[in-house]
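For this view, one protein chain was removed and the others were kept in their places.
Letters are used for the chains, namely A and B, taken in the order the chains are written, and counting of residues starts over at 1 for each.
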Amino acid sequence: MAEKKTKKETAPKKKETAKPAAPVKTAAPVKTAAPAEKAPAKEQKEARIGVFLCHCGTNIAGSVDIEDVQEYAKTLPNVAHVDNYQYMCSTPGQGKVKEAIKEHNLTGVVVAACSPRLHEPTFRTASKEGGLNPFRFEMANIREQGSWVHMHDREGATEKAKDAIRIAVAKASLLQDLIPKSVPVEHAAMVVGAGIAGMQAALDLANAGIKTYLIEKNPTIGGRMSQLDKTFPTLDCSQCILTPKMVDVGRNENIELMTCAEVENVEGYIGNFDVTIRKKARGVLSMEEAEAKGIVGGGCNGCGDCEVVCPVIKPNPFEMGMKPRKAIYIYHPQVVPLIYHIDWDSCIKCNLCVEACGDKKAIDLEMQDELVKVKVGTAILATGYDIFPIEKKDEWGYKKYENVVTSLEFERLICASGPTGGHLVRPSDGATPKKVAFLLCAGSRDSTGIGHPYCSRFCCMYSLKHAHQIIEKIPDAQPYLFYMDIRSFGKMYEEFYYRIQDEGAKFMRGRVANVLEDPTTKNLIINAEDTLLNRPISLEVDMVVLAAAVEPAAETDKTRKLFGVSRSMDGWLLEAHPKLNPCGTTTAGVFLAGVCQGPKDIPDTVASSEGAASAASIPIHMGEVELEPYFAQCIEEKCAGCGMCVNLCPYQALSLVEKDGRKVMQVTEAKCKGCGTCGGFCPGGAIWMQHFATPQIIAQIDAFLLGGAK
Amino acid sequence: MHEYAFFLGCIAPNRYPGCEAAAIKTSEKLGIKLLELQGASCCPAPGAFGSIDLNIWYAMAARNLLLAEQMKKDIALICNGCYKSIYEVNEKLKHHKELREGVNEVLKGIDMEFKGTIDVWHLAELLYDPKICGLQKIRDSVTVPLEGTRIAVHYGCHLMKPKKERHFGSTEHPYWIEEMVAALGAEPVEYRNKMLCCGAGGGVRGYDLVHAIDITNEKMINLREVKADALTEVCPFCQLQFDRGQIEIEEKFGVKWGLPVLHYNELLGLAQGMSPQELALDLHAVSCEPFLEKIL
Partner (left out) sequence: MQRTKGYPEALDKKLADTRLFEDERHPDFTKTIEKISMTIPHMCYQCGTCTASCPSAPRSSYRIRKFVRRALLGLEDESLTDPDLWLCTTCYSCTDRCPRDIAPTDVIMAMRNLAAKRDIIPVNFLKTVQAIYTTGHGVPNNDVNRAARKKLGLNPEPPTTHGFPQYVKGIQYILDYFGLKERADKIVKEREG
């Protein structure tokens, strides 16, 4: 919980602006607890700004006349020192800042260089080491917004750089000491999604001693990996390597597993997320739940007696609809937790299952959803993927021709625990197919607006695997892979490609234009071109497997909005930085693991999960996290207590309190993001936005408009 | 009554006038009035003129469009080839300023200016559209149901493709013209690769006849597999290719087919009680007799 007042100190100041023309709002935030006279005395100083120009090699100096800008900077009001250097971010560059602060008694520093997103922290630290409060540093971006976008307009770029510096100096002249606020971090984390990514992240967090809530929308954990048969390139059985982790997750004391659960609401901020979870009505009590209700020896033990008597038969989604299940069922025998669940859409409430369950009394047909609130310090999204609805590319006949299946359906068919016991059969007649065509890039690398423009990354590899499985299981079977490229990029992947080609899979370099069906035999006719031979191909096969594109799981959009995570242009969740921060997001305290950030194979998924868990554990282990002090402040002597700002705040950070017999506004600093909504609105000008205060912004505007180029 | 300027093209009025007569008469019965459009020319044939110079294609098509703009009526037509020229040029000129200006520069010389004030429709889509006519109305207008006949559909190419520039939905497995055939009481039959081109377009029929009729022959082979009694289409050029093409196939390849080929308007005419004479079916190269025997 954020504690106001105790850790924060403000420095009430009156500052004269450098430009007499600019209207001055000298509003100093006053704390009632510390009357102005007793405030820590800092001398009223005249502003003395140091300006440092960076060449950035030729990145800036190539388009901007540094000397000219330097001379100009010297003419600006309040500028006490100007310097330039090849690379300001280097050690000697930073050294210049440090030394100049001491030597010239600077009250503020402006570095004209790249984007603050890169080096604001660098120069804030340098200023701090020079003895200045780090928030008296202002950056002027004359690279990304200057030299780089006006590379062929030297004059224009130079003038723009002068403008940028003039504006920055005007603001720097009015900056004040600010102290970042530290808030405690709840010693708990949340992982949303319990596929391999979520499970791995949860295990890492839990083993690091952090209580972890693992939320899974399905009745069991395991995700997509539990649907796979063998995994490339090692050909390990997927369930065999996954179930130990599933069991670990189920048993780990630090993991509180909630299945049939979805995130309903998220409030708060890093270190203090208040998450509401909807535990959907399962219809079946776990043993713990039964005990809590006083049913001795009760609760579901996975015996399956209910399933036997249930009269309703529906397709099993885990088996991609290819195997039947009852309205009360489990996905497969190895589910974790081993608790049955009811599909309310198909349950007819006949009560036969209740009778069959008997004394265990595990079934509650009147069960309702439950909302549970938890508090966590950080959260990881691991929401995974769905297969693109490939029937939209109707040239390949999916859902029209029986013997055209997707890769995930193929996995279930070839899997020993699948609907056919691992015997690959054709849906139309149950015959064993001998000639099977694999269509790669189905729905991927597609700029038509129907499919996805990106590459789905792991389909080349699993298609190789599928070809191998066919050769292994069906003697004299012939797999054909129709491809544009074979992307076997990972460790031992190219060797795997070599192996599969050696085993006899035929590789036809040509994307399949369309598939037709022989109405009598239900065989498929593939139309492609062997682009290497320069000949059109007509190939009759028994079965077609579409390596369909993947896309974010359907529920991702709802969940990511709750956590304030954006999407990239390709639809996957947006990372903080694609190279330097692929597991973080721009929302502090929220991280990404696995395919939800972009298609990945299992090795990369596990690696990203471990990365996310590591990053997510840092604030928790540190115990506190520093918030940038951009929060709003109430200028109580001006506050009329009207309360209109309170409802405007998107973060519910404001409230009205009684002080000295009148109402004034109060900011919960830890919740405040400094968005400026209240500050911009307040009709009495009673709200001071730290680091973006009205006088500072007006000084910037005035400097820009009134202090034109000379 | 929905009124349209009837764009005729070349092959319908000058080789299969029965299509023209059928279109006018059957449409009237279904609440569509096809008005005389005076002075129209060849659309121009998109395969021929598009290949020579697209600018000429735009200009000549625009001239045809303008005749209808002057009538203040949307155009209805019965040929896929004409559809490509008239519909596509209309859309392209409406949306590309530079093209439009270029065309108007040419048309200035004959005192015409493309304004983009009308729309263009294929009669088949008007018949299918419940807002204009619809399947039920077609069914209700049938007095001689084509019962006991198996009719295959050739969609042709320019009506529905490219799907990005058209509005007919799936170009891989359409079924709407089969529905229109069923509305006449016949049994629509699908056949292998039914969306394959007839082979005539792009000037290929004129450039390399045996190449073109080899494509047609591939379709004939697939049609035989399903024992169709007739083939129907919505494009007189495809009709010519299948009709005369069967004779040419016999001459050049020694393969005899004898499958009657009728434009949907001709079928509609028959179903509404028009006689084979009123439809000039005797002008067909392949005799329609075997088909007529089944329905009359």
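As a working rule, a residue touches a chain if its C-beta (ideal position, glycine included) is under 8 Å from a C-beta of that chain, and two chains touch if they have at least 3 such contacts.
This one's a predicted model, so the numbers in the text were calculated from it and none came from an experiment.
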Hidden-chain contact residue, picked from the options A:R509, A:R567 or A:K673: A:R509
Contact partner of the left-out chain, one of A:T91, A:T520, A:N534 or A:N647: A:N534
Among B:A182, B:L196, B:I247 or B:A285, residue touching the chain not depicted: B:L196
Residue ranges of chain A at the interface with the undisplayed chain: 395, 441, 445-449, 451, 484, 509-514, 527-531, 534, 536-538
For chain B, the residues touching the chain missing from this view: 8, 10-11, 13-15, 17-18, 20-21, 36-42, 44-56, 59-60, 63, 106-107, 109-110, 112, 157-158, 161-164, 171, 195-197, 199-204, 206-208, 211-212, 214-215, 218, 277-278, 280, 283
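Throughout what follows, only the chains that are shown with their structure count from here on.
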Whole-Å gap between the CA centroids of chain A and chain B: 54
Parts of chain B lying in touch with chain A, wherever the complex brings them together: 164, 170, 172-173, 192-193
Parts of chain A lying in touch with chain B, wherever the complex brings them together: 394-395, 400, 448, 514, 516, 518
